[in-house]
Every structure is written in C-alpha cells, then in structure tokens.
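After this line comes subunit A, so read on.
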Amino acid sequence: MTKTATPQSSGGDVRLQGISKTYGSFTAVHPLDLTVPAGSFFALLGASGCGKTTTLRMIAGLEEPTTGTVELAGQDVTVLPPYKRQVNTVFQNYALFPHLDIYENVAFGLRRRGIKSVKKQVEEMLDLVQLGPMARRKPQQLSGGQQQRVAVARALINHPQVLLLDEPLGALDLKLRRQMQLELKRIQTEVGITFVHVTHDQEEAMTMADTVAVMNGGRVEQLGAPADLYENPATTFVANFLGTSNLIEAEVVEAGGDELLLKAADAKLRLPAARCSASARTGEKVLAGVRPEKVALRHADDAGSITEGHNRLPGRIKDASFIGVSTQYVVDVPGLGELAVYEQNIERDGRLVPGAEIVLHWSPAHTFGLDATQDIQAGADLDEEAA
Partner candidate 1 sequence: MEHHQQPEPLSAVELAAMRRSATNGRLAMTRRSLLRAGGAMAAVTGGLGALAACGIPPAGRTDAVASQDHSRKEKRLNFSNWTEYMDVSDDGKHHPTLDRFTRRTGIAVKYTEDINDNDEFFGKVQAQLAAGQDTGRDLIVLTDWMCARMISLGWIQELDPANLPHAYANLSAQFRNPAWDPGRAHSYVWQGIPAIIAYNKKATGGRKVDSVSQLLEDPQLKGRVGFLSEMRDSIGLTLLDMGKKPEEVTADDFDAAIARLQKGVDSKQIRRFTGNDYTTDLDKGDLAACVAWAGDIVQLQNDNPDIEYVVPKSGYMTSTDNLMVPNKARHKENAERLIDYFYEPKVAAQLAAYINYVCPVDGVREELAKIDKKAADNPLILPDKEMAARSHSFRALTAKENKVFSQKFSDLTGA
Partner candidate 2 sequence: MTTTETPAPAEEQTTAPLEVRKTPARKRLVPYWLLLPGILWLIVFFAAPLVYQASTSIQTGSLEEGFKVTWHFATYWDALGEYWPQFVRSVGYAAIATALCLLLGYPLAYLIAFKAGRWRNVVMILVIAPFFTSFLIRTLAWKTILADGGPVVAALNSLHLLDVTSALGITEGHRVLATPLAVVCGLTYNFLPFMVLPLYTSLERIDPRLHEAAGDLYARPATTFRRVTFPLSMPGVVAGTLLTFIPAAGDYINAELLGSTDQKMIGNVIQSQFLRVLDYPTAAALSFILMAAILAMVTIYIRKSGTEDLV
C-alpha cells in the first residue's frame, strides 16, 4: 500500500479535464471540464442516464475515461486503480458485504491498509452514525436507513480526500431521506472532506450542496450555487428540471438598453438584458421565463391597482389547488397557453376560483430570458420520472 499516502483529515480538490466516456457508439459523457474545490459539497444533478454516475465512477476509478484526466489534490490519478485512490464511495443500495457484520464492514478499509488496531476508530465511527449497539449484526438485519449510515461510516472511516456518494438516499422513504440529508450535511461540515454527491433529486441537491452541476445528455448544462441556478437558469432544461418555470415564447421588439422589450401574444413584457442568456436582437425570438412563486394574481376587476411597470398578462383561472402554505393556480392565458402561479396564503381573495377572469403580474426583474431554439419542454417531466 505504498501508493496510498496517509489519509489527510481535510479534503482535496477534484479536477476533471476533458474527460469523456463512450461505450461503442454511445457517448455516456461528452468531454467535460469540472473542478470541485477542496472541502466543498458538490452535487451532480440530472435525470437517470445523463452521465452523472459515469462521471462519479471515473473519479472513483471504477470506470476508465475514454479521454481526459482525473486529478485528485493535484495528483493525476487517471490510470490508478480504485484501490490506489484516496477516494471512497457510498454506493447506491450501499453494496455492504453481506458476509461481514457491521463492525467488519466498517473496518474493511482500515484492515486493507494494514492498520492493526481498528477497534477505537471503528467504535468512534459507529458512534458518529449512531450504530454502536448494532456492531455485531449483519447488514441484512438492519433497516434501510441504518444500512445507509453503515455505508457512510465504512467510507468515511478511511478519511478520504474525496467522498463520492452515488444516489445514497435513493432507496429511503421521503421522511428518512430528508433526515439523512441533514445528517450528511452535518457530517460533511464536521469532517471537512470534499463530497461529490450524485442525485436525481433537485431538492436534495439544492438542500445539501454548495455547488450543483446540472447534467443532461452527457453534458453539464449549468454549474453554480443552488440559488444562482434557480434564479438564473441558463437553459430550458435547468429552468424546468430545477423547480418549475413558466416559459413564454416572445419576440424582441426593442433591444439595446438595460431592458429588452418583448411581445408575447398581445402583451408587452420587459426583461433585464443582463438576465437574458440568449442573443436578443430586435426581431429575434426569445423565451421569457418566470418562476410560479414570483407571479401574483389580481382579479380582473382590480387590475388597475397593479404596480406600475410590472409585466402583466390577462387570463382565466383554470384550476386552483389549496396546499396549505400556498395555493397553486393554473391560469389559461389566451395565445400563450397555461401558466402556473403559486400564491402564498396570506390574504386570500375569495373571488379567485376557477373560471374567474384575472390578470397575472410580476416584477420585470424576476424575468429571465432563454434561447428560443431550445426545446421548451426539456427536463419538464424528468424529475418525477427519475424519482
């Protein structure tokens, strides 16, 4: 075990340069560059088959990149086999050794590195994941959540530079998943190791990660902090996959200033030029987007009281669902189709029922602009499918 240097307590950075993976004629991952800063919680988010797991496996050494290099903490590890990399993985469905008890599962990595006295470390680690009393049970005698924690403990005990997590919470029920998200985040903060987390659950990615890379079709669509991605999606895929977006096809009527003036159906919409990721010359098409919770409803009779300068669209309520904290409306806008609106239940207007004529309005600052040549539906239904 000469090649595996003594583990360090802090994480290392991961640098992927031009790595790609093809299987025959199928390209799982297109050449991509990615840097995961040391000590960060990084999420690879995407639907199944988007290449996120393949990327993770290339970092772990379980998959050999077709092109490109993998660097861990400044060392090129592209050709190193997994057992020589300072990386540990929490596998999907955990891959615990069924013939070993929990104690031996957790001790496995230490023993392989020739460490004689593992007792103290294993016990500490089991305490960290609150499984001390289960030490002598076999994995199949534990619940899903417990197994998940064993998998984390088994990986973490080795103090890897980078911890890779492949859909670690996928097999858990919703409540446990939320709990474990917080737990993992806590552990990450405590140990300071770099986490690379693969998930299809956008909420999970946003809750836990410092940085999220949204992957689609073997490419990184967009990379950034969760709030940044949410507020400023660069593609229709990100707009639809991360939360919900209303995307409106519009034509640029006036360009040049800080604001673009758009025409959608009969309405005029304004969009800050800085928030438009597409080129927007006069006469060109763009997609104007706005998040449902940013949109407000006003009964048509009160249309006059809408703040001056807001984008507004007339429509009729098609459907309203009360879900406690908010009410979700589906509004039919003539010429533009259906738009979603989430309204906080602060002061409920009794007139806002299906069939009511209303006006939608929002601040132009909340509008974002996307390239209209993209598929407007990209990523819209993938979230539920993958889950």
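Picked so that all candidates are chains of the complex that A comes from, given by their letters.
We adopt the following convention: contacts are C-beta pairs under 8 Å (C-beta built on N, C-alpha and C of every residue); 3 or more make two chains touch, one makes a residue touch a chain; residues count from 1.
On a predicted model such as this, the values are computed, not experimentally measured, just so you know.
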Would you mind pointing out which option among 1 or 2 touches subunit A in this complex? 2
Candidate 2 contact footprint on subunit A (complex, rising order): 1, 4, 60-62, 81-83, 87-89, 91-93, 95-99, 108-109, 112-113, 154-155, 158
